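Up next, chain A:
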Amino acid sequence: MTKTKTGMIISALALLASVGWAQAKTVCYVTAADAHAYATPANEALEARAKELGIEVITLSQNFDVQTGTEQLNTCIARKADGIILWPLDPQAYIPGLARAQQAEIPAILINSPMDEQADRFIVSFTGPDVYEEGEMAADSLNDALDGEGAVVVIAGQAGNGTTIGRVGGFVDRLTEVGSKIEVLDTVNADFDQQKALVVSRDLITRFGDGIDGVYANDDTMARGFIDAWKEAKPGEPMPPIVGINGQKDAFVSIKSGEMYSTIVQSPVEDGKLAIETMAEILDGKEVDARLPIPLTVVTKANVDSVEPAF
Partner candidate 1 sequence: MTMLARLVRYRVTVILGLTLLVASLTVPGFLSISTLSLGLDRGATIGIIATGMTVLLIARQIDLSVGSTFALAGITAVMLQPAIGIWPAALAGVLAGAAAGAINGLLSVVFKVNALVATLATMLIFRSIAHWLTDSQPVPGTDIMLSVALSKIYLEIFTLRSALFVGAILLLHVWLTRTVAGRNLFAVGSNADAAEASGIAPGRTVFLAFVFAGALAGVAGVLQSLTTNTGSPVFGAELIVTVIAAVVVGGTRIEGGRGSALGTLGGVLTIAALTTAMEFQSVPAYIQQVVSGLILILLVVLDRTVRPGPRTHAAAGASG
Partner candidate 2 sequence: MSAAATALRMRGISKTFPGVKALSSVNLTVEFGRVHAIVGENGAGKSTLMKVLSGTYLPTTGTTEIAGVEVRMRKPADAQRLGIRMVHQELNLVPDLSVAENVYLGRMPRRWGLADKAAMLRETAVILDELGATIDPKARLGDLSISQQQLVEIAKAYAAAPRIIVLDEPTSSLSEHETAALFRILRKMKQQGIAIIYISHRVKEVLEIADDVTILRDGSMIDTRPADGITVAEMIRLMVGREVTNVFPKTPSEIGAPVLKVVALGDSYNFRNVNFEVRKGEILGLTGLVGAGRTELAKAVFGLARATEGRIEVDGKPVVIGSPAAAVRAGIAYVPEDRKDEGIVPSLSVRENISLPVLRKLSRFGRVSMTADRRLADKYTKEFSIMPPDPERRIGLLSGGNQQKAVLSKWLSADPSVLLLDEPTRGVDVGAKAEIHRIIGELVAGGMAVVMISSELPEVLGVCDRVIVMRDGHASAPVDRAALSEEKIMALATGEEAA
């Protein structure tokens, strides 16, 4: 009996342990995850700014599962939210949900990641960095580092993930576009995971050895994995130039010490703030631009001291 009660109390508490109900405008925020190095500060910034703006936010976490996200859009519509901020994890899958939101006359914007062009007619705006653009910037940076020539390896995120697709696609397309002579030796998936990156890097180093002239990692965490593997396998030998993305603190340290060539800073705080501010304007009936980028900064040894790390 007591056990039943305990369980019930726990579930009751879980339901109650959250923000109360107020008669403010309600925005439904479908985020990528609520426990993630980038997403968490973005979520926090978004929620903090919303409070200042007097907007009620319902945060739904997809926990990196697209299917959950598509169903959460339905929750938002059923909840009769005044606006939807979606963090898409797939370029396609949310389109029908967004279409339904439009039918229900709920304005929707995208945060952080883009979707396919087909989605454009269902959204009011897209705020945030462009992962494809980040790939392009990384390509430019690595092209600079190698003087447009050499063999590189790409350590990619999770296969099939929207960010991975954008960051790898932008990189490869850009290299072709500028006619770079950089050759991609291999692209391996390490799921944005440092340990997995460490393991695949060990294998890459064994396989190609000194044939690796440069490295492009889809994020700084995985760049870290390559650095560790290199130091392990070839202690004392000079590190090939490594380009990462995100602008984490430890990447800044690595750039200063020369272990990394560059990273691209995108601030999760800016990302979150911009999204809610844009939504607030939409709710006030103002016109907003269809594309509202957050600043992306390439950080190398040259400017590392003047830029703030993202997180």
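Following the convention adopted for this analysis, a contact is a pair of C-beta atoms (placed from the backbone, for glycine too) under 8 Å apart; a residue touches a chain by one contact, two chains touch by 3 or more; residues count from 1.
Per the selection procedure, all candidates are chains of the complex that A comes from, given by their letters.
Nothing here was measured: the structure is a model prediction, and the numbers come from that model.
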item: Complex member in contact with chain A (any copy), out of 1 or 2; value: 1
item: Residue numbers on chain A that touch candidate 1, as the complex places them; value: 1, 3-4, 6-8, 10-12, 14-19, 21, 33-35, 57-61, 63, 65-68, 70-72, 74-75, 78-79, 90-97, 99-100, 103, 116, 118, 158-162, 165, 189
